[in-house]
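Every protein chain except one is present and positioned as in the full complex.
Going in written order, the chains are labelled A and B, and every chain counts its residues from 1.
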Amino acid sequence: MSIAKSSQADRADYNFAYLDEQTKRMVRRALLKAVAIPGYQVPFGSREMPLARGWGTGGIQITAALLGPTDVLKVIDQGADDTTNAVSIRRFFERVASVKTTTATGDATIIQTRHRIPEQPLQTGQIIVYQVPQPEPLRGLEPREEETRKMHAWAEYGLMQVRLYEEITRYGQAATTYAYPVLVNNRYVMSPTPIPKFDNPKMDMMPALQLFGAGREKRIYAVPPYTSVKSLDFDDHPFTIQQWEKPCALCGSRSSYLDEVVVDDRGGRMFICSDTDYCGGNVTDVASEEASA
Amino acid sequence: MLDVAYVAGFSDPGAASQMVFRLLLDGMASPGSILTIPDLGGVHPPALDYATAGIILAIADPETPVWFSDAFRTDVVSKWLRFHSGAPAAAEPSEGTFAVTRGTDADGVLGRFAIGDDRYPDRSATVLVSCASLAGGDPVVLTGPGIPAPRTVAPSALRDGFWKEAKANHARFPLGVDLIFVSGASFFCLPRSTNISAEGAF
Partner (left out) sequence: MYVAVKGGEAAISATHDLVAEERRGDTSVPELDVSQIREQMKLACARVMNEGSLYDPDLAALALKQSQGDVVEAAFLLRAFRTTLTRFGSTEPVDTGAMHIRRRISATYKDLPGGQILGPTYDYTHRLFDFDLVERTDELPKARTVPAAVDVAMPRVPDILGADGLMEAETAPAGDPRPFDITRDPVEFPADRPVRLQAMARGDEGFLLGLGYSVQRGFGGNHPFAGELRMGEASLHFTPPELDFPIDIGDVTLTECQMINQFAGSKDAPPQFTRGYGFAFGHAERRTMAMALVDRALKARELGEEAKHPAQQEEFVLYHCDNVEASGFVEHLKLPHYVDFQGELELLRKIRGDLERRLRPAPSAEAAE
């Protein structure tokens, strides 16, 4: 059959990093505008990808537009390099871009992430690419894009403040624990993506470039390095982050975001770092200290 | 003799575009930092700075009209643009997704370019400003996103009142154009988000 033959040929014909050059240029132009207007959502002609919508297609398109032969890519989901989706995306880029990959935060030039910012502070020259399910921080308050566009245009964010205040009066604290809205460069309210609010302070004046891709919703936005990113709060109710009573059961860290792991069916549980690279590094450090002691 | 308009723009267009784009992204993310495009092979019209030619080839295409100031609008440049990028030449400054002008050109006044609208501030021009040098001019101090500590730039030569135009551009944020100052193979970026201050330059 003729299609059997042509599909063989097509596989070899996929472009470097999957996207065709014209699509990459379109994504690149959107990225440059996004960096020039921090926190503003640039519409872009998001393409279908061989991975499903909602599974990181926005982040993947940005990463594909960024990647070059000297890049080193790290992919994490929930802070971990070995979660299924992180593995799948990493394999995708190994396959279509022959890119070098790593799990070490410090070695990566590009980090694609879903739901976390690594614990190890990012450096100048690094780029973190967030996967974004819903780029519009106001969507929960107003379902219509036509309206939310206007709210951003006029910096009309009163509704958001009211929502947060209602949470505080009802629960004594802001009840938003992830995707906690931020104000970027004192102008645009932006969704930090569903990272825990624990990670929000890392975004403020971060030395690395932060890029955000929403494939299904067809939006790209960015926070340049050294840019003010403030979590929305009130003078009498300042923004706070999650804290744990116990340290990580594996590495002993008291400063990282912990996952709760159920260990038996009698209510037993333990807490461990969600950032596997960070946790592994701490464990190795402790082991080598003990060995040298 | 080879016609400059039709010989290779980049020797490896995919890889070269990626490299130029990453420099540009670094530049936009770090306003005022001077970056240099390495030799990527290919030939460009001598009237254009090497950096201008590289940037246009890397990110312009049939979807992005390019406007040239009178000083650059030659037959060779138009043919080169069309042949290598497929980008149409914009007749009016307000139609250009990209604009190429010299810092001294009177027809390149910043107020003539698209600045986007309230709902879509991204629908604005990126203006490449060709300078004799990226140093030696009146110093201005940059602050804002991407700038950890105030940064000084001093491109030369610019028309009188250029920094006033640039300051007015920033004042319209989030509307406005984004500037790329080029000289030879080097460039630095000045996105609309950057605040400009100086003594004497205005």
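Observations on the model:
To be clear about the criterion, contacts are C-beta pairs under 8 Å (C-beta built on N, C-alpha and C of every residue); 3 or more make two chains touch, one makes a residue touch a chain.
The structure presented is a predicted model; accordingly, all values stated were derived computationally and were not measured.
Among A:18, A:157, A:188 or A:278, the one in contact with the hidden chain is A:18.
Touch with the chain that is not drawn comes from one residue among A:74, A:115 or A:202, which is A:115. Touch with the chain that is not drawn comes from one residue among A:157, A:212, A:257 or A:278, which is A:257. Among A:196, A:224 or A:281, the one in contact with the hidden chain is A:196.
Touch with the chain that is not drawn comes from one residue among A:49, A:151 or A:251, which is A:49. Looking at chain A, the residues touching the absent chain are 1-3, 7, 10, 14-15, 18-20, 23, 26, 43-50, 52-55, 57, 77-80, 82-88, 91, 114-116, 133, 143-146, 171-173, 175, 177-179, 194-198, 216, 218-219, 242, 249, 257-261, 263, 270, 272, 274.
Methods note: only the chains that are shown with their structure count from here on.
Here the spacing of chain A and chain B, counted between their Cα centres, is 30 Å.
Contact residues on chain A toward chain B in their complex (touch as defined above): 15-16, 21-22, 24-26, 28-38, 40, 42-43, 65-69, 125, 149-150, 152-154, 185, 187-188, 205, 207, 209, 223-228. Chain B meets chain A in the complex at residues 13-15, 17-19, 21-22, 24-26, 28-30, 58-61, 63-64, 97, 118-122, 124, 126, 144-148, 173-174, 178, 191-193.
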